Structures are given as C-alpha cells and as structure tokens.
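What follows is a structure written as structure tokens; I'll ask about it next.
A selection of the complex's chains, in situ.
Chains: A, B, C and D, in written order; residue numbering restarts at 1 for each.
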Amino acid sequence: MNDLNFTGKPIEAREPAASQLSINRVVEWVKRNLFNSWFDSIITLLIILLLGTVLPKALDWLFFSATFSGAGRADCSPDAACWIPIRQYIDYYIYGPFPESEQWRVNSAFAVGLFAFPLLFTQRIPQKIVIGYILFLPVLLWVLLKGGFIFEDISTSALGGLTLTFFLGIIAMCLSLPVSILLALGRQTKLPILRWICVGYIELVRCIPVITFLFMASLVLQLFLPGGVSIDVLFRVLFVLIFVSAVYKAEIIRGAIQAVPKGQIEASYAMGCGYWKTMAYVVMPQALRNSVPALISNFIGLFKETTLVMILGLLEVMGAVKATFNNAEWLGLHAEGPIVVSAFFFVACFSIAQYGAYLERRIRRTKH
Amino acid sequence: MSKQTVVQLDRVNKWYGKYHALRDIDLAVAKGETIVICGPSGSGKSTLIRCLNNLEQHDEGGIKICDITISENVKDIEKIRRHTGMVFQHFNLFPHMTVLDNCTFGLRHVLGMPVSQANEVARDLLNKVKIGDQEQKYPGQLSGGQQQRVAIARALTMSPDIMLFDEPTSALDPEMISEVLEIMRSLSKDGMTMICVTHEMGFAKEFADRIVFMEAGSVIEISPPEEFFVKPKTERAKVFLDQILAH
Amino acid sequence: ADKLEEVKARGVMKCGIHPGKAGFSTPDTKGNWTGLDVELCKAVAAAVFGDASKIEFITMNSRNRLTALVTDEIDMLARSTTFTATRDGLNGVDVTTPWFYDGQALMVKKELGVNSIEELDGATICTYPGTTSEKNINDYFESRGLSYKALIVEGSAESTAAYLANRCDAVTNDASALAADRQGMPDPSANVILPERISKEPLGAYVKQGNDDWRQVVTWTAMALIEAEGLGVTQDNVDEKLKSTKPDVIRLLGTEGNLGKNFGLDNQWAYNAIKAVGNYGEIFERNLGEGSSLNFERGLNALYTNGGLLYAYPFR
Amino acid sequence: MQSFFYNRKVRDALIQLIFLACVCYGAMYLVMNAATNMSNAGLTSGFDFLFQRAGYDISYSLVHYDPKTSTHLMAWVAGMVNTLAFAVVAILFTTVLSLLLAVMRLSHNFLLSSVSLCVVEYMRNVPILVHITVWYVFSLTLPSVRQAFNLGDVSYLSNRGLSLPSVVWNYSLWPSIVLIVLWLGLCFLMQKKVPSKGRRRLLMLFTTVILILSASLMFSPVVSISVPQLVGFNFKYGWTLPPEFIMLIVAVSTYSASHGSEVIRGSILAVSKGQMEAGLALGVKRNIVMNRVIIPQALHSIIPPMTSIYINVLKAAALGSVVGFMDIMGTMGGSSLNITGQAIECILIVMVSYGFLNLILAAVMGRFNNAMQLKGR
C-alpha cells in the first residue's frame, strides 16, 4: 500500500524487520514460559518428574511390550497389553453383525454422514441446500442401513458396533433439530399456555437422567401403545434420544435466536412481514448459522450419550467391545476394551470438536 | 391545514409497567409534511414513532394512519405497516442477504412479486440512493453511511406513504452523516411525508415543516423551525437547544 | 393367533439372548452368535422353517428380558434365565424345559483356605443386580444366621475384576459362569468354587404366556436334541439314520408317524434341528466342553442314563 | 365475523386452546392404553409394594438398611441418601477441580497449561460411561486391605475404599443449645459493631471455629473420634468410603470438571478486555487486576452454565449401578423393579425423585445467581 501524503511526501508502508531464530530466543522462551518465577520452576520440575516416571511405563505397557499379533490367548504376554482380540474383531466393532455382502452400504452410509461436516464448512453453498441435506440425511441413512426402496431390508438387530453408534448419533441429531426449533420458538412465544408447556417439558427432561428414559422406552413404553402395536427397540431408543437431545438443542437455538438483534425482527415486521415469515427468512437463517459450533458440540455430547444404550443390551461400539471380551478365549482382559473405546471416542470427538472450534472462530471473525 | 391528514394521534397514552412513557399525545400530520421530533434522552421519542406502525402497542387513545385505525386486528396492522416505511438507528439490514436481496425482501415475501420484477424495483431505488453498484455486496462489507442508505432504499421499496426515521444518523461516524442527510433531504423535497427523530438540528432547521419537542413522555411544544430555534416557547426546550448547540 | 402362526407368517424368528456370556452367547469375529443358548434358538428356527438362518438375535439385559417377551419384541428368550415359580406365575411368561442345570455357587481364592460357605461370615460378596442370585445369596445367608456385605456390580467383567483385585472376598454366580470366569483368570487353579450349591438354577427358554402351540414347539425341540443324544443321532449321521429301522429313531426323525404335524410343523422338524446344530451332547462339547477353552464337565447336564438330569419325554 | 378471527387476542386464545386440547388428548390416550393393556396382561398397578420386605442388600448405605427387615420404601430412602451424598461431594469436587483446571490452563507456564489442556480434552471427549469403567478398573489396582496405603495411621486407602476417622457424636441437647445461642449472640453483636462486610465475615468464621474448638474441649464426652483399625477381613471403626463411591465421584467430577473448566475459562476470557486495560492503566499489577476485577466479574456469568453442569453431575449418579454404587436407579429402578416387576411405578418413582432433587438444586442455584447479579444492569 502506497498512500500519497497530501503534502506530497509519499507515506511508505514497511514490513516489520524480520527477527531470526537463535539460541538466545529459545533460552528466552524457556525462561519466560517455564521458569518465570521460583513457583513456576517448582511446578515445571514436578511435572517433568511425574511425566518422566509415568510415561515410559505406560508407553511400555501400551506399545513396546504389548502383543500385536498372534493366533490366540497363548501368545499374549502377561504384563502388557494384548491387542490380538482387537485385531481379530475389528470388523465386528465397525460393522457389527451386518451381513458381509452388504457392508458397502455401511461404508457409503459413513461417507454420506461424514459429508455433512464439510458441507457446514463451505459458505458458498446456500443455507437452503445445507438444511435440505441435513433433513434428507436420516432418510438416506435409513435406506442405506435399514433398507427399503431399492435395497434389501435388514433387520434392526443386524445393526451393531460403530454402525449402530453412527446410525443413532446422526439420525437423532438430524431429527431432533426440527423438534428443537419448535421447542425454542415455543419457549419464546408470547402465548402463555404454549410457553409454559414448552418450558415445563424442557425443564423436566433436563432434570431427569437419560437412562431412566431409556429404561422407560425399553420397559414400559409398549404398555402405553394400543394393544398389538409394537415398536422395535431401536426406534424406541432413537425416539428417546431425539426427544431428549432436542431439549438441549432448543436451549442452544433459543440463545442464538435471542442473540439475533431485536432490530432485525422489528425491521421485518415494519415491512409488513408476519411472525412465521420473519422467523423463517430473517431470524432462523442467522440463528442457525451462529449456532453451528454449539450444535456441533451438542452432537459430540449426543454421540457420547449413545453409549448408554449399552445398558439396555444394544451392542453399540462399547457394548460390542464388551461382548467380545466375554468370549471364553479372552475372558479376563479388563483394560484393553475400555482403552480401545476411549481411544476411538477421543479421536472422533476431538477432531469434531476442533472442527467446531474452527467454525466458531471463523464466525466470530466475520462478525467484526 | 387544508391538505389531507395522513397521521392522526388522539390522546395517545402508553405505559411500560408502571412507567408512563407517552402522555396524552395529540398530533396530526398532513400529507407531504416533514416532522422532526426532538427532546432529551428517554423522553419517549422512539416509543412514539414505534407506536405509529405498531411495533409497540399503545394503551389508550387512537392512532389513525392513512384512514386505518390501529386496533387488535392483524390484517389492519399489516396494512398500516405496508403504508409506512421505517429506518432505524442501527440500520437493521439483514446481514445474511445481499444488498439487493435486502431490498427485494418485502416485495417478494409480502407482496409476492416475482424475483425479476422485484430486482428491477430495488435497483431503481438503490440507484436513487447512489449505491447501485454495490448491490451484490453484503451489509457487513459496507460503511455505516452506505448501510443506512440501503436501509432507506429498502424502506422505500414498499412505496410507503409515510417514512419514519428513528435517529438515522446517530450511529454514524461524523463523516458519513452528511451522505445520509443528503438522501433524506431529497426525499423531503420530493414530497414524502416524513416523521424523523433526530438530533441533527441543521437538517431540522432547513427542512422540517414543524418541530415536535418532547419531554418526559409529553409533547410540550410544536412549532415551525423558525420559531423553535429563535425563541422556543418553553424554558425546557431552550435549555435543551443550548446544550445541543453548545459544542 | 398363536405365536407359532405369527412366526411362520413372518418368516423369521426373533430370539432374545445374552449380550456376552462365555459359552452361552458370544459373537465370533464375523459377528455371528455362538453358544449353548444360541444353538437352542437355531434349533427352533430349523425346526420351524427348516432353515437355521431364519433367525434374528436380539441382545437383552437382565432388566428388560422378560418385558421384551410380554411385549412381543422377541419370540423366545434363551438368555440363561432361571425357571422360577414367580416368573412363570406372575409376569405373563411361561417356562419351557430346562436346557442347562446350574446351581448358584461361590468362588473364593484358594489362599484364603476356605472350604465351605459357613466360613464366609462377614465377607464381602460380589453379585449382579436384578438376577435371582442377588436374592438367593440373601436368603441363604439369612437362613443360616450368617452376615455378609453385598457388592452389586452390573457387568460380569467388572465383577470378575473386582474379585481378582480382592475388592470382594467371594464372587457368587451360577457355577457355570464362575467356571468360565475362572478359566479367564491369570491363574485359574488359585481359585476354588465352593462345593455347596446355594440354589437350584434350571436355565432354559421362556416364551410368552398363552401361546401353547409355540411353547410346545420350543419345549419339544429342546427335548428332541436331548433325545437325539440318547439315540446316538448326530449331525453327521442323521441322514443315514433316516433309513434306520429303530422305531424310536424314525419316529423322532419323522420318517414314521405324525409328530411334527401335530405340533403344527413339518414332520421332519427334528431332523432339521439335528441337521442344523447336532444333538445336545455335540452342542455341549462344542460350546462348553472339550471343544471349547472352557472344558466343563457334563455333571448334572449329562443324560439321566449317565447320572445327569437330562431326561427327554418319550417321543411317542 | 371474519374480523373476529383476525383479532390478535382471539387468534392467540384459539391457537392455545387447540394446542392444549391436543396435549390433553394425547396424555389421556396413553393413560387409557396403559390401563387396558395392564388389565389384559393381568398386571396390577399400585404402590403397595413399597411396604413389602425388599429382601436384597444394598452395598453401601448411609442410613440404616437391613436386608432382613427393610421395605422397598426404605431401599428408596437409602438410594436417595446415597444419591444426595454423592451429589454433594461430587459437586464440591467438580467446582474445585474446574477452577483448578481453568487456572492451570490460563497459567503462563507452558507445561502446566499443556497438562491441563490434555487432561481436559481427554476427559470431555470420552463418554462418561467409559470413564466410570476405566476408573473402576483402576481402583481395583489399589493394594488389598492388608497392604493398604497408610495415611498417617489414621486413614487407610485400599481397594476396599478409603477408611477415615469419624467423629462420633454422643447426642446431648444442652451443649448444642448453649453453643447455638452463643453463636447467634455473637453474630448479632458483630452485625451491629463491625461495619466492613469482609472483615465481619472473617471475624465470624474465626469466632465460630474458636467456639467449636472450645466447645468440643469443654464438653469432650460429647464428641469422640473413632479411628479405623484392621480387624479380620476388613477395616472396622471409623468411616469407610467404598471404592465404588470414590471412583464414581472421581470419574464424574473429573468429567464434569473438564466441562466446568471450559465454562470458567470462557467467562474469564469473556470479561471485556477493557477491564484489564483499565486496571493496568492505573498501574496495578496484572495478577491483582485478575483477582480483584476479572475473576469476580467472571463469577457472575459462571453460575447459569455451572448449574446445568451440577444437574448433570446429579444425573450421573444413575450410572453408578454399572459399577455397583446403589443410588435410586440402583435400588428402586434396579433391584426393586426386578423383584416386584412393577416397572411403571418404579421408573416413575425414580424419575420423580431425580426431578425433585434437580429442581431443588436449580432453585438454590437460581437464588444464588440472583444474589450475585450486578446492580443496575
């Protein structure tokens, strides 16, 4: 940029003088960030000591002395991890009992589901299309995993492992969104009865543990249906996940709606738009866009919550891992299962969380 | 006033809870008039102007806009809002739409006009506020002055009979105020009925037909600018003018 | 209509099983279920459809297993569920025939030097929630004036781990489950299963109450597999045995008589079942006995002719 | 007539009436279904079972529970008390840990903040159920009773739990009354005499401690301390917290603290930058501004999100049954349900119990929040 000073003298914009990396700067960095004061130094040393004693042992147990390949229990070393069963069962953890010939359907379901994330990333694509995709996603997953239309119908009991986790997580996420929007609007409306019913529902569900709802669905929901009608346990669980997580989403969306300046609504009203048009064209597009990061972290919560269906005997990824370690051959290995499950969830949730944080930063940047 | 009366307020009262925000307001505005409302902060200027298109509901008295009385009837209120255009202090442009979409919003969703026709109308008005070349930008990419001009154009798309302005320049940097006032001047010249809440006394002096001075929810003075600036009837108005013109 | 009609019309049978119990039901690396309970289900499916693969396994936890039967979520429950009068009488479900005779036992560390439950006064005992074992242990100690501290842990893996770590002094469960758990321990011989059986635990399949045709099918399929062992009919030789001349065998296999028709099935129902899974002895050996890493004795589960309790009603 | 339906008030009323009618109809429909279904299945409903003998043991109970005589009602009480005890301790730990992790994370020490970052990220990205299992397996690696960690001869840590010395109150009314009267008098006096609020609080605390100490010396037979001792299989005397309880608390409070620390960190960062600058511009040191200006303001916005974290802590008690901690879900919703088969009733009781506890918690936090609000905003 080269502005001309009006007195005639040019104003030069310069780059800052480059500073080079040197030993001095490293020492300075260490001094400032690790040994700033005597208290700091003590803490630094303590942490180094702790890591120094624990880390090598842990790494040794996990990797260096661990058994990775072999045929059976006999090949395992007694005082280190034994990863053989994990390798043997890895397909089961991913696909569950899904018929082997149809596993391409699971793969494409994963692809279709994961595609929603980059879709949230691009700003070019109109919001209508993104929302359309998200609402269409459950149908797509349904057809792929459960069958119908062109595909062979697959029994719900064939859903297990990661496939089930994924199925529950994504479908509950997508379907709870519209419910939560209605709840959020209901909670904010001026009509008192409507509002109190919504508030009551939200507060009540927030106060009660999900697993009691899951038990409700698994034990007594059938009793409330007309005789002879029975709903598959998977759908009942899905139903619970949808209506429970909608409550948390409703709070997120309510916050986002409140964050839309009141002036936006007034401007729309002033032009003669009614309530629904104002909400649909002015408020919701802004609120939804701003709530994407919060919704992503809500999704992480929901994804983690799907493990609870294990308590009902549904074998999602954690249940599947547990079941295989009950196999006569692998009885007695206690730590490997939980470690694998936590590693899986950590990798999945952490990456999604980072992605959400990135989107949030970007939204904040564009606001200024 | 021989001309047709388009805004008629009759002993309008409004309360916020116990707080008496508007007290017995009487006011009649003729077609083509430019009215400037001024008064100290909290005196109820915004409340008054927002009652005119029912963004706030008044509690007592009658308000009649273009022969429609404001009531509980939803259809009537929609009609009144179509007869009035409003410009806000903070522009309130829709940040997720382009400038053009902002301007066609009402046309499309209220009047149900097809997109191409709406675009034409909007382009016309954007050119009128001298911003035709920015139509594909988003509000966030414009300066405050430009945004406010878009907001005016947006309000004009619905071809309102009456324009309401609530401090249209007070959120602007000094440099940008003049460009917005410019547009308001030309509107006034073209014979638009305008009701403006503003502290821009220059504008008031030059273009207002009458100045309404408010204090604590009441209108305490209505005079033409010549009179108001030279010898205000009330002591309060004098003090106010002194303060506002001091610096 | 009766469950049998319903199942036939549907073309697939839904069977409730345990989500992971060594020897009784565990998934293999392909996700196919294996185990003693699982094979009973397969046998029933084979008897009904002539095809053991027309079956759907639904995993159940101990709380919702009986409800699932009542609400028709599953057609039969083969989940190591003890036959008790309360369950049969009250909950809208019916027992069939015992499939595995078990008894609740206690396991302790050998180093404790305990030889009988009487010596466990004041000990902490690990058990599972919502099972009969929880009530049995209470009744047993109470009736003998002994005291104990219960530690109720939901999962069997956690429970075993707790026992191994001396979190509890003894662990109680069905003897078979204890034996399986012991098998998985680093040093199985350091643990003893105390000789007393504090309860009778006949385990077997449940069906929904009021479906007599269906209950008969499940009951008699199980019996047919037991009978087959007695008659020496195995998975391998069942085709030859079709040509057998022994009246017991040909009646069982449906070459003669109308047993299957009377149950509302194909006359070859038992043949189909045996062809699919083998006789009881084979099933046992495959899943619990020498064919598995569990190495159980037949014990009570031997044929009555060998000193066990397995006794099929006559196929006449 | 048409204008009647365009009237705003009429419309609002109509919409609400229709909605209410739908909700009521739905509820009625479900209840009717349940009634017919139950009578068809021959199930009886009712709460009589609460007064029957429960006949199962509860592994850890703070109230007296005897499997030989106690009823299902008593089992519910024991579960409630367990839930409450768990909630109080876990909420306390959650708060402390959240603060600690947040402060660590904001520290300038690179190692310290990285450690906090790793811990928080691990904790919050793994399902709580996995945490509970992992911690439980870990607790089993603690030494057995005979090799218990000896904590200064008064406490022991083993895989049977944490044995602590306990205070035994030999209830006697008079000393307590004297104590309370004395204390009230002091409070009243101080209210009048000491003007500064902060100093008054400090003085109050000080005198209370002195009073309690002197009282326990004066009436020494009232209070005695019981120290755990190894007898037979187990520790006797004192007070033993079972590992299920401890590990559930550890798992739940670390998990919640990872969320809590983000809340705290977020609200510290959300205090406007101008506040720090204004403090610095006065020449005040950075850490004083932090302690006196930033953190007090952050506290105002922390309470609502912390409330929902606390509610989640309380709800997590329901997962305790996985590792053998018997809260209401374990007693009423687990063993009682199984033994009596009264599923609807048991689950209803469990839901109402949690709802009740959480509403109280929310109400308390709400009052606290109101008290903390900034004036004039």
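Descriptive notes on the structure:
Assume a contact is a pair of C-beta atoms (placed from the backbone, for glycine too) under 8 Å apart; a residue touches a chain by one contact, two chains touch by 3 or more.
Only a predicted model underlies this, so the values are computations on that prediction, with no experimental measurement involved.
Overall stoichiometry of the protein chains across this structure file: A x1, B x2, C x1, D x1.
By definition in this document, only the chains that are shown with their structure count from here on.
Across the assembly, the mean Cα position most removed from that of subunit D is the one of B. Looking at C-D alongside A-D, one finds more C-beta pairs in contact between the chains of A-D. Work out the mean CA point of subunit A and of subunit D, and you get 26 Å between them. The centroid of the Cα atoms in subunit B and the matching centroid in subunit D are 55 Å apart. Looking at subunit A, residues 215, 219-220, 222-223, 311, 334 sit in touch with two or more other chains.
Touching two or more other chains at once are residues 74 of subunit B.
Looking at which chains touch one another, you get A-B, A-C, A-D, B-D, C-D. By the touch criterion given at the top, residues 62-63, 66-67, 70, 90-92, 122-124, 129-131, 134-135, 138-139, 142, 148-155, 158, 161-162, 164-167, 169 of subunit C touch subunit D in their complex.
Those residues of subunit C lying in contact with subunit A across their complex are 12, 14, 19-23, 26-33, 56-61, 63-64, 67-68, 70-73, 154-158, 160-161, 164, 180-181, 183-186, 292-294.
Only residues 12, 15-16, 19-20, 23, 30-31, 33-34, 36-38, 40, 108-112, 115, 121-122, 124-131, 133-134, 137, 308, 311, 315-319, 322, 329, 333, 337, 343-344, 347, 350-351, 354-355, 358-359, 362 of subunit D touch subunit A when the two sit together in their complex.
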